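The other protein chains are all here in position, but one chain of the complex has been omitted.
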Amino acid sequence: MSDTTSTKVEPVMMDHMVSLTYVEDLPPNTVRFAEALVEGRILGQRCPVCARVFIPPKDYCPLDVVELTPDNDVEVADTGVVTNFTIVAPVRYYGQTKTEPFVYASVLLDGASGTLGGQDVSGIPADKVHAGLRVRAAWKPQSERSAEGQSARGWGSVAGCISSFEPTGEPDAPREAYEEHTI
Amino acid sequence: MPATDIAIIGWSQTPSVERSALTEVQLCLKANLAAVAAAGIDRHDIGFTCAGSCDYLTGGPFAFVANLDAAGAWPPISESHVEMDGAWALYEAWVRLQHGDIDLALVFGSGKSSPSNPTELYPQQLDPYYLEPLGLDPDSIAALQARALLDSGKATERAFAEVAARSRRSAKSNPNAQLSGDTDADTLLAGGYVRAPLRSHDLPVYSDGAAAIVLATADRARQLVEHPVFIRGIAHRIEVHQPGSRDLTTSPSTTGAARAAGHNGQAIDVAELSAAYTPQELILRESLGLDDKVTVNPSGGPLTANPVMATGLVRIIEAAQRVADGSAHRALAHATNGQGLQHNLVCILEGEQ
Partner (left out) sequence: MTDNRHTVTSTLEFPYRRSLGTVVGGFVTGLKDHRILGIRNKNGDVLVPPSEYDPTTGDSLEGEFVEVGPGGEVTSWTWVPEPSSRHPLSQPFAFALIKLDGASTSLVHVVDVGDIAAMRTGMRVEPRWREEPQGLITDIEAFVPEGAAQ
């Protein structure tokens, strides 16, 4: 195609908002987790083959590829250690709700084999948060707890019941206690 | 160069239900565990895994990565994924096995349709400039195809209803079917149009479900199972996307895929066709040259069980089942992708000669 004029043609643009709604029932494992959470208990699930405790329960072990049942459910403590963290400076994008820098920490609960990600750490200046910090869940008042934030496809959320984790005041956990989980 | 003989040695599908309480991963796990057990192998013997699913159907970006929990991705495995029906995952695994360095592959397909509305979701798979802005939904495209078929004189609404009635009756013997029952064309034709000329019986059900197949090279297959089902040929062809740019009353891509898969008019005992709409079965029969001697969709087909993204893989399973149990010597399985039979895959299955 030859360009017969010297005028630059403005590119033609089209806006297209893709908006898709999904209505899902939480699977049985997530229902057990959410209901226990509202009662102030954190549920994990132990694989009888590898003895790992997954939080929340998946009703299977992804490493041994075996189905698990409610009989494999175990309760874990609401205390643990910060294994890793970052301070996120919010970037503006469609759907962003955060406006102020916030702590994004991974917490290894006592008794768990994996971390809870994306947790806020409160009761301590952000620049004092560090790996090894011993923390305990700051629960919402019973009347304010809900199954909000759970999804059938997510990594498990405690946001509807636990607003953040705060320091217990204990000495830091030794690195060996959590270094397997720093990534 | 002749292709290496590949056989189907194990399979499983979860029962198709309108709404499952389980996650897609949990459904895949059930199908995979059962298929691997049926094949008599250890999952660590699998040389390649390929899955078919659709993140948009799941509503989760990279949902297909989470589905890998169902394949046991530790220690690390060699795997691939297609954003398509599991039948295409099987095609990729078949190609992979041609290299000759591995002898076992696991294939699975899955989808939960229950959380979404096809009318809202499916236009996203269409041309974003000319079709999606019109909200052109899948029933409407199928109806345009149906109208064209009626106008051509090649079919009647009664013929559509007979496909539906036969499919529901056949599904009575399928424990995995979602819809089944005794009915007849007259009863069905009394219903009103949903998308003229289509009535509700002309449309597919939508199911939550997963299916899995284990493939093996010929020698390994014979060591493992008594009745390996050999893939004699498998091929796929695609047509132009715009519905107004092709003849909706024919399926040249199905004819081309069948020919490329080695189907040259030989007798077919059973054909499992991914005809989600009744007129499409008639179009596919004609494009494949299937006469009345062929048993079509003894499983009931997608009109009775339609786990989208596994429906085509289930056709291969249903065809393989009948070859393995001796009720068919040569079977044809068909899978489709896109709307209005735009893209078609044909697989020819046979027992040991």
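The chains carry the letters A and B, assigned in the order they are written, with residues numbered from 1 in each.
Here is the rule we go by: contacts are C-beta pairs under 8 Å (C-beta built on N, C-alpha and C of every residue); 3 or more make two chains touch, one makes a residue touch a chain.
Note that this is a predicted model, so its numbers are computed, not measured.
Colleague: Considering the whole complex, which of B:T14, B:N32 or B:S140 touches the chain not shown?
Modeller: If we include the chain that is not displayed, B:S140 is the one touching it.
Colleague: Write down which of B:P75, B:G100 or B:G244 is the residue touching the left-out chain.
Modeller: Selected residue, touching the omitted chain: B:G244.
Colleague: Tell me which of B:D151, B:D186, B:D325 or B:E352 is the one touching the absent chain.
Modeller: Here the residue in touch with the unshown chain is B:D151.
Colleague: Given the full complex, what residues of chain B touch the hidden partner chain?
Modeller: 19, 21, 59, 119-120, 123, 128-131, 133-137, 140, 143-148, 151, 193-198, 240-245, 248
Colleague: Which chain A residues would touch the chain omitted from the figure, given the whole complex?
Modeller: Residues in contact with the chain left out: 1, 9, 11-26, 30-31, 34, 94-95, 147, 150-152.
Keep this in mind: only the chains that are shown with their structure count from here on.
Colleague: Could you please specify the touching residues of chain A with respect to chain B in the complex?
Modeller: Answer in residue numbers: 14, 16, 18, 20-25, 27-28, 58-60, 62-65, 67, 152-153.
Colleague: Considering only the defined contacts, which chain B positions touch chain A in the complex?
Modeller: Going by the criterion above, the answer is residues 19, 21-23, 25-26, 29-30, 32-33, 43, 56, 58-60, 63, 66, 69-74, 114-117, 120-121, 124, 128-129, 132-133.
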